[in-house]
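Missing here: one protein chain of the complex. Every other protein chain is in place.
Moving on, here comes chain A:
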Amino acid sequence: MTEILVATGIPKLARGVRLRHDEARGQWVLLAPERVLNPDPVAVEILKKVDGTRSIDAIVDELASAFTVDRERVATDVDAFLAGLVEKGMIEIASPLIGDAAS
């Protein structure tokens, strides 16, 4: 069911999904159609880097160095988390351009 994501893929929030800080309650929320989700602190750090320009690889690199944790471990966590949101339709993954054939 849960697919393995390509590490060079570029994740972005789907239209209709927004991450914001909820000042009134002092927490981060992920807003979607008729849904308010409360991501945990690790999820928030991942989501903040999901901007439609960074690849999954880049996100893992940045998190591993920022929190000085084992890269393998971070990669597994990020992959599982993003795959769950892809399945819910809340995140879309764009394929990177292959080679230098962009014209």
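Note that a residue touches a chain if its C-beta (ideal position, glycine included) is under 8 Å from a C-beta of that chain, and two chains touch if they have at least 3 such contacts; residues count from 1.
We adopt the following convention: contacts and distances are computed from a predicted model.
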{"item": "Hidden chain of the complex, named as in its UniProt record, picked from \"Septum site-determining protein MinD\", \"Ion-translocating oxidoreductase complex subunit B\", \"PqqA peptide cyclase\" or \"NADPH-dependent FMN reductase\"", "value": "\"PqqA peptide cyclase\""}
{"item": "Absent-chain contact - pick from A:7, A:31, A:44 or A:64", "value": "A:31"}
{"item": "Missing-chain contacts mapped onto chain A", "value": "1, 14-16, 18, 20, 22, 24-25, 29, 31, 33-34, 36, 87-89"}
